[in-house]
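All protein chains but one are shown at their positions in the complex.
What follows is chain A.
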Amino acid sequence: MSSFLTWLSTLPALAQVPVIIAAFVVLIGILIFFIEIAPRRGRIYTILRLAACVLIPLLILAALESYTIAIIAAGVLGLLFFWLDYRSSAGAGYLFQLFGFLAPAIVLLAIGLVVPTIQTTIQAFQNARGDGFVGLDNFIWIFTQPQAIRTVLNTIVWVLIAPVVSTIAGLAYAVFIDKSRGEKYFKILVFMPMAISFVGASIIWRFVYTARPADQEQIGLLNQIVVWFGGQPVTFLSADPWNTLALIVVLIWVQTGFAMVVLSAAIKGVPAEQMEAAELDGTNAWQRFINVTVPGIRSSLVVVLTTISIASLKVFDIVRTMTAGANNTSVIANEMYTQFKNFEQGRSAAFAVVLFLLVMPIVIYNARQIKKQREIR
């Protein structure tokens, strides 16, 4: 495997793409072939299944160049699985098919997300090199160092401002353009930032914020406007504490389009009869909006708010590109990376855990929603 990858990396960049995709397609083809023949009766199929059960895990571990004992153990486990499958009540081959479909995803998720999450949690209680436990020291550091506290506070400011402002702006825009001429084009204009990377968006806004000394001509639009109104140019990105707001604007700029598209579809879905009934009752546009439209799109609003909240909690690219956390603009995700780069593995992990804990309430909220949804069905 590692020699294959090394060979692959010597190819020209664009030639690697077809090679890796072809290799992947072949593997998946083999898998689907075995899944297809798994439930068939007859000795030859049983032998094929047995071979697949033993050889596939064995070969995978061998390809990864694990220990010999692990490779053999994988083969033995495969054998055990064959036997389980052979005796299963759903008929021989059923478990095999099930595993064939699920195993790639589940194995990848286990080694790529579940186990690392546990490891990070443990590392959060360890020292910088990860070879000794330090108890809660990393967390104490986060919540006592002024810089680190500021990081947490900044993240909270992001979550309080960005979702609410983008949702309100998106909702207002969706209502304003609803049924207007050229609605489609209006939508594209505001929606477009969503396709742009945060790095691109950050450069765009850094350019808007650029400041020149007062005696020179301004090249940043915002400062030019300030100067037109007779003010002094401001270096927005270093003017603590307002610089955090300057960064939040970028996220709002991006996420408003998202809010607008979802809420616009929701508004159009509000039954016309309800609106007409309200109109007959003599309500004005604002009353109809508050009493008919908003209740009608309530759960879309919640979805938009929570989605943008998660995005603001995890915001990283914007801070990294705009200021790299300088001048008290750092947020948790950025600090997690900074500490990792400074070889402070424990603190980095602790920041990741804090981030996780902040996202947690939203997770629980979502899980409840799912449960509710299943009960309705």
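Couple of notes before you dig in:
In the analysis below, contacts are C-beta pairs under 8 Å (C-beta built on N, C-alpha and C of every residue); 3 or more make two chains touch, one makes a residue touch a chain; residues count from 1.
By our rule, contacts and distances are computed from a predicted model.
You can't see one chain of this complex, but its UniProt record names it "Carbohydrate ABC transporter permease", from the set "Ion-translocating oxidoreductase complex subunit B", "Carbohydrate ABC transporter permease", "ABC transmembrane type-1 domain-containing protein" or "Hydrogenase formation protein HypD".
Summary of contacts with the chain left out: across A:115, A:136 or A:214, the touching residue is A:115.
One of A:190, A:234 or A:247 touches the chain omitted from the figure, and that residue is A:190.
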